[in-house]
Each structure stands twice: as C-alpha cells, then as structure tokens.
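Omission of a single protein chain aside, the complex is shown with its protein chains in their original locations.
When the chains are written out, they are named A and B in that same order, and each has its own residue count from 1.
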Amino acid sequence: MKECLGNVRNRVPLVHNITNYVTVNDVANALLACGGSPIMSDEAEDVEDITSICGGLNINIGTLHKTSIEGMFRAGRKANELGHPVLLDPVGAGASALRTDTALELMRELRLTVIRGNISEIKTLALGSGTTKGVDADVADAVTEETLDDAVAFVREFAKSAGCIIAVTGATDLVSDGERCYVIRNGRPEMGKITGTGCQLSGIMTAYAAANPGRLTEACAAAVCVMGLAGEIGWSRMQEGDGNATYRNRIIDAIYNMTGEELERGARYELR
Amino acid sequence: MKECLGNVRNRVPLVHNITNYVTVNDVANALLACGGSPIMSDEAEDVEDITSICGGLNINIGTLHKTSIEGMFRAGRKANELGHPVLLDPVGAGASALRTDTALELMRELRLTVIRGNISEIKTLALGSGTTKGVDADVADAVTEETLDDAVAFVREFAKSAGCIIAVTGATDLVSDGERCYVIRNGRPEMGKITGTGCQLSGIMTAYAAANPGRLTEACAAAVCVMGLAGEIGWSRMQEGDGNATYRNRIIDAIYNMTGEELERGARYELR
Partner (left out) sequence: MKECLGNVRNRVPLVHNITNYVTVNDVANALLACGGSPIMSDEAEDVEDITSICGGLNINIGTLHKTSIEGMFRAGRKANELGHPVLLDPVGAGASALRTDTALELMRELRLTVIRGNISEIKTLALGSGTTKGVDADVADAVTEETLDDAVAFVREFAKSAGCIIAVTGATDLVSDGERCYVIRNGRPEMGKITGTGCQLSGIMTAYAAANPGRLTEACAAAVCVMGLAGEIGWSRMQEGDGNATYRNRIIDAIYNMTGEELERGARYELR
C-alpha cells in the first residue's frame, strides 16, 4: 500500500469536490494532508472547466441542493469523457427521497469508479430501500464479525452489478471490485463523534484513485487504511481533557505526517 | 440539570439544522459533543423528509439565502405537525430588512418552541426595531447587573406575548417561558472572539429540548449552562500562545467531556 501513498505524494492529484458545506473545510485540509490538492466548485457553469484541470471528481450529496445537482451531472459527464475517476458519496441516501433518487440517478447516468458510504446508504442504493437514520448507519445494518460473511458477499455482489468499486465503511470496512474484497479493521469508534470523517475519506479516496490508475481497488483500500490508521494515531496522542474537536485536528495531522512505511506497518486488512 | 444532560446522552436526539455556512461545522461537532446527532438540509424538496426522521429543528438565519427560506418554512411546518421542538436563531435580525422580516414571518407562521439570540436581535423581534450591529449585540443593549431587572421583565414579557421560550445570551444569560426566568452567569467574555458560539448553543439547545420534552425551560437553561461552563473549562486549559482558534476547540472538547455532575457543580444560575 505504500506505493499508493507514495504516488499520491509524488503526483499531487488535483481533486474536484462537489461536496456539502458542513465538512468541506476538513475535506480540503484532509486532501492537502494526504498529498493531494483540493478545488471546490458546484456551479453548473463552472464545473466542466474545473473538472477538466483536475485528476478526479468527488461527488458528495451531504447537503444536496437543487442549485448544485445539475453541476454534479455536468461535472460527472465531463470527468467520464476525460477518463477521470469519479467517486460518489451518497450521504443520507435512504433518509430522503431527493437524496435516494439523486444518488440512484447519478449511478445510472455516470460511469462511477467508486461508491463510498456507510452500510445503510449502500444498502439503500443496492436494494432500493434502507433504514438510514440521518447520516449515520443504522445499528441493525452494522457490519460485525457475525455478519461479516454475508456483508462481504453483499458488497462483492453489488460491486459486480453496479460495475464499480464499493467501499462500505464502519467498524469493519469493506472494499470490493466485484472480485476481491478487502476487509479492513483500522479505525476507532470515537471517529463517529467527529462530523465528516467519512467525507474526508471520500476526498482522500478520490486522490488515491486519481494517483493510482493501474491499481484502483488497492488504492481505495489504502485510502481506507490511511483514514483508519490516522484515527488510531490521532487517538494515541489525545490528552486529558481533549475531545472530538481536538481529535478532529489530530486525525488530519496524522494523515499529514503519515509515511508509506507507517501505513504498511499499521494497515490491518485481509483479502477475501 | 444533570438529568437534562443525561437525557441528551441517552436519547441521542437527531437534530435537523438549517443553518449558516460559516459556523455549520462547529454546530455539527458541538451537537456530537453534547450527545446529539446532527443532520443538515436546507433544500425545500429535501427538508420534510429529513425533519421527519429527526427529533428537533434548528433554524438559523446567519447566511440567509432565498434558496433556503422556503426550506425553513416547509421544515418548520412539518416539525410543528410532528410535535418536534423548533428553535429560531435570528442571527443579524435588525441588521437587514430581509433578516428582520424573515425572522418575524417565521415567528408568525410557525409554532416556535424557543427563540435564542443576543439582546439586540431579540429586541428587534420584540419591538420591531433594533440597533443590531452586524451579528454582535450592541453595547447599548447589553444586559448588565444594572439593567438586569428591566431585562428580566422584558424577556419574560416577550416570552409571554410570543408564546415561546426566549433565551437571550450575552455576559448574563436569560431564559424565560413567560413565567419563570433563569438568570445564568456562566461563560467568558473571550467566547465572543470565536465565531459561532451562539450558533453552537442553538444547536445544543435544540438537542436539549428534543431530549427533554417534559421540562423544556429547564432544558434550554441547562444548554446555556453547558455552553457557558464549557467556555470556562476550555479557558482554564488555555496555554501560553493559544488564541481563539485553539479556544474554539477546547470549548467543544469541554462539551464532549462534560458530565452531569460537572454541570451540576459548575452551573451558576438563579431563578426569578
């Protein structure tokens, strides 16, 4: 995985983000921390020019607004035309009709490289229904060691039918291209108490995909390991009285300082 | 007040925020820190679905935009229909006609549970005029020990006429339901040098209201004490060279770590 990290640091992929206004600043700093470079633009008349100078496109529907939906499609089509990787983060799919429908339409209209979400969001897209509670995964859907075999089979199957990489993140993370499935066990539960760690991961994953065209699945899995490992390193630096605001900073700091060797040593995954 | 805090931590209320893009990330992290869960959505076609899965609605007009005003009304009516608490934070009411008019119309059209603002904003809503200077309270309006009796009377009267809880925050905070009035003396003046501590409080207060339906006034007062006490605890952890950016993080950290006992010991209020 260290080659994937090295490629991001060496190639400094410029990532076009159409993302929510809640976590956008952290996404930008996380992208810079991992070695990429962020640019944000959601205006329909701006996105084609912007995505053309980028290496990848990250579409996140966390604060979906009618004024930016057209921009998602136009940017996505242009990125497809240029052969750039396109990631969809279907935040809150299942929680509202607009989000579910838009995510499904983006899947139909665009050639997505990867969809990254929590298990409830991904199930919504796969099954056309879900039990999404807000922007967090439903407990009933959680990927645990008991449900792991089923979850792996589900993710692999959905990746095959959707024709793209599926990354489900939670306590255990799964990344599959329809054949192989990475099962990743990095991370800390306290990351769920910070807004936007998932959004940050989507930005980083787009940078990893853009910088590693020949090994997309491994690159997406590496991005998951980077984020989870940063969560572990950041946590190890927490001091008495620190809480989720400081933890947020320490995670991004850990991404910033992460070396390929550190990633190689700390990544905890198996291939199924 | 510790029961109010405990209820938030146990019930993890999901709060729908239609809020400004300046402080939205801190609102989300403050909500997570206090034990709630945030979701943001301002698109008119999205808000009804979103608010339906939530326990409370926080409307903040800090960067009021025509594209989100309709969403405020639609979300508010749906929340009213479902019996969810609805909070209005009239940021900058008095500073522009659009803000003043929209806040007044939200008051007329919706059944608000609580309005939280600085004294200038609240006076604008009560009296139809004000001396709001930007998003900070005017010095001439300040609630001091000298003007306290008058301020308490004003807030109680406005709460009665408006039919909702009024929370005025500043050096001294007042929370009244038209009968009782909490006078709260937690907090630090340096909190005014951080953008969005008021917005964070509005988010937290909505979570407290959602998790404590049987004791709304106490819950709103408890939220004020949490924020003010976190400001004191955060300040006590400041080190040489720290400034408002670090202080922002330390306050949210303090909210994250606050226990019911700590709140009970640290809350400084009287009931009038």
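What we mean here is this: a contact is a pair of C-beta atoms (placed from the backbone, for glycine too) under 8 Å apart; a residue touches a chain by one contact, two chains touch by 3 or more.
What you see is a predicted model, and the numbers here were worked out from it, not measured in a lab.
Engineer: Taking the full complex into account, find the residue in B:G128, B:P189 or B:G243 that is in contact with the omitted chain.
Structural biologist: For the chain that is not drawn, the touching residue is B:G243.
Engineer: Among A:Y21, A:F158 or A:Y269, single out the residue that touches the unshown chain.
Structural biologist: A:Y21
Engineer: Using the definition of touch stated at the top, determine which of A:E43, A:E81, A:D150 or A:E261 touches the missing chain.
Structural biologist: Within the whole complex, the residue contacting the unshown chain is A:E43.
Engineer: In the full complex, which residues of chain B touch the absent chain?
Structural biologist: 20-23, 25-26, 62-67, 92, 95-99, 133-136, 193-196, 241-246, 248-249
Engineer: Going by the touch rule given at the top, which residues of chain A touch the chain that is not shown?
Structural biologist: Counting over the whole complex, chain A touches the hidden chain at residues 14, 21, 24-25, 28-29, 32-33, 37-46, 49-50, 53-54, 67, 233, 237, 248-257.
Methods note: only the chains that are shown with their structure count from here on.
Engineer: So what's the Cα centroid distance for chain A and chain B, whole Å?
Structural biologist: Inter-chain centre distance comes to 32 Å.
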